[in-house]
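Here the complex is missing a single protein chain, while all its other protein chains stay put.
And then chain A:
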Amino acid sequence: MKNIITTVNGVSGVVHDDPWSMPGEDESDNRDFQIVSLERLLALAESGERLQGQYGVMLHPDDDPDILLPWLASLRLIALQFPRFSDGRAYSQAYLLRARYGFEGELRAVGDVLRDQLAAMRHCGFSSFAIREDRSAEEALKGLEVFDLIYARSVSTPQPLFRRR
């Protein structure tokens, strides 16, 4: 994928050789670094097949993330969608995947992903960001360089501020 920012160990940067493909792009069974749709993941499971190697899955904002429980350990990446940046369902999905189900792989924001929402996404556990294609990822990176203190607990700060004050 193009226009990707990742955050590794707290350091964010633009990635120029991101290996991942979106659902529907290249679905040859033996290809590494595919993001498959949830439907395909479920269909493969039904037929007893398994994806080999590194793979990821994309959820719809309506999906309950607990449907991924059987695969959480083997999934390298989960993509969550922002159909519009003002649609905030994926923030809660991200929170649940990280804080409740303990997903440790890459959590990627895809769709209408823009600079001014990145800090909130990071707080909720996103670790990579597919910036909307008509926007510069370098510019968007500034959205992660802001001072972003929050009071409530979140994935980034499991202890709310009042326990640290």
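A few comments on the model shown:
By our rule, a contact is a pair of C-beta atoms (placed from the backbone, for glycine too) under 8 Å apart; a residue touches a chain by one contact, two chains touch by 3 or more; residues count from 1.
Here is the rule we go by: contacts and distances are computed from a predicted model.
Its UniProt record calls the unshown chain "Sulfite reductase (NADPH) hemoprotein beta-component", which is the correct pick from "Sulfite reductase (NADPH) hemoprotein beta-component", "Copper binding protein, plastocyanin/azurin family", "Acetolactate synthase small subunit" or "ABC transporter permease". The hidden chain makes contact, of the residues A:Leu72, A:Ala120 or A:Leu141, with A:Ala120. In the full complex, chain A contacts the hidden chain through residues 85-89, 91-93, 95, 100, 114, 116-117, 119-121, 123-124, 146-154, 158-163, 165.
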